[in-house]
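All protein chains of the complex are present and in place, except for one that has been dropped.
So, chain A:
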Amino acid sequence: MTGTPPLTRRGLLGLGAGLALSPALAGCLPGDTPRDRADASRVVIGLSAAVTTLDPMNTTSVGTDLSVLSSVHSSLVTRGPDLTIGPDAATSWRRVAPTRWRFHLHPRAAFADGTPLDADVVVWNVRRLLDAANALRMTSNFPGLTRAEKVDRRTVDLVTSRPDADLLGALSFLYLLEPRWAARHKPATEAMGSGPYAITDYSPGGTIELRARDDYWGPAPAIRRVTFRVTPSEAARVSGLLSGELDAVAGLDPQDLNRLRADRGLRIQRLDTTRMAFIKLNTLKGPMRDVRVRRAVNYAVDKRAITSSLLKNTVAPSPGQLMTASYSGYTEGLTGYPHDPDRARALLREAGYGRGRPLRLELTVPSGQYVAGELVVQAVAQQLRETGVSVKINSVPFAVYMQKYLQQKAMPDMQYITQAWPTLAAGGLYGLFVSSSPYAYWDDEEFTDAVTRARGTDDRTERDALYARAARRARDQAPVLFLFPQPGLYATAEGLTWRARPDDWVRPAEMSWKGATR
């Protein structure tokens, strides 16, 4: 044989037939017709992880488990897209004593089986939550709550051990179960609630289908049918959006921003999440005990270069803060460490590091856990190297990372992490940095004192002043390398109205199709 023989007529014919057949084949099989919005009351939402339990008190995962469960259950109060606390099963509430809150329940609030949602239900749920024998994961969000007391059928008091300004925020996480139903069913795998939707299909870790309840006592949601589809891979979420199979996805990677933006059928929203990214410095051992070294690494890193190139300008660098502006108790007016490599080098020299005694640091990052985490860490390491610091990066699975995180001896000099506190209270997040916290890696009397006093006071002005002192102390002492808020990138199909939220909730009841009538 010499050369390649030309394709024959028959070969071409076969090729053509094959090509012609494939669309016909695809057409005659049932399937989702992409971009077909025939059913304007339906929405398909892509979740980044599987829903692991249907028990609302045994999970703290907002973006997945709780987002689904918030559609099925109701809570006393709820946090709206603007982060303010509003009514849900409770129509009004007030503080009747420093440690006692009174809630008036909606007169028609009821479960799907017709049982009224009354004071007894609330009392039972609080008892279930606080009973240590139940070992529920939500319990740790309610450090101050001691009990609930029935006042009358539709009125209930919640009692705390000390004045607790964060109670309302925490209560927006307490979804109420029906006591008699819970006794006869398994709340981990079954659900019957008093919320706007009912679950019609669920398998552990699989797709979840919801249908709006016709007998719901609150305002009827515009979206009547909801599918939560589990799409753990970022690529699958992006292709699902581009092909029109998914209508709404939260928590996308900024690396995909341009690709998503190029699609005219999609609407992109971005905002700062309530999660702050930083590199935690182990101030309890090694070179990071010296505040000059901690400040030097803060000066050495060009945060703006990282947010503009790796994060595509979806966020701005943090102004030297441990939390984002969404928190109650946030302090305005701080400024971050500017990028100043000369000053970094000078500080390092002052601390005794230089050519003869180079500074060697170890930096750990959990792989695949945080948006762009590994890329950010490489950029940070590169910039530190430019100031003469040698950095060794360890990329470890999240599980291994968490083991180290718990043992102060095992934690290296630097550790990439993002932190948020679900109730959006400064006291909660700062609590991770006080001396007694095993996660602090920082033993600072002034900071701890300010936070402890702020948490104990009831006076708003005094509390904010104390939190401001704590914030400035943290900025000054630099227990972390300040970075930026984790970007929140949301994509929705054109025509779907949904206000993205900084706190990870994905609630179908907050969505509607433009021009859809019900």
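Just so it is clear, a contact is a pair of C-beta atoms (placed from the backbone, for glycine too) under 8 Å apart; a residue touches a chain by one contact, two chains touch by 3 or more; residues count from 1.
Assume contacts and distances are computed from a predicted model.
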{"item": "Omitted chain (choose from \"Ferredoxin-NADP reductase\", \"Peptide/nickel transport system permease protein\", \"FAD-dependent oxidoreductase\" or \"ABC-type dipeptide transporter\") - UniProt protein name", "value": "\"Peptide/nickel transport system permease protein\""}
{"item": "Which of A:40, A:90, A:165 or A:242 contacts the chain that the document leaves out", "value": "A:242"}
{"item": "Per the touch definition above, residue among A:86, A:107, A:206 or A:338 touching the missing chain", "value": "A:206"}
{"item": "Selected from A:161, A:233 or A:382 as touching the chain missing from the view", "value": "A:233"}
{"item": "Contacts of chain A with the absent chain, listed as residue ranges", "value": "1, 4-5, 7-8, 11, 22-23, 26, 29-32, 34-35, 46, 49-50, 52-53, 55, 58, 60, 135, 137, 140-141, 186, 188-189, 203-207, 229-233, 235-236, 239-240, 242-246, 397-400, 402-403, 406, 419, 428, 431-432, 437-439"}
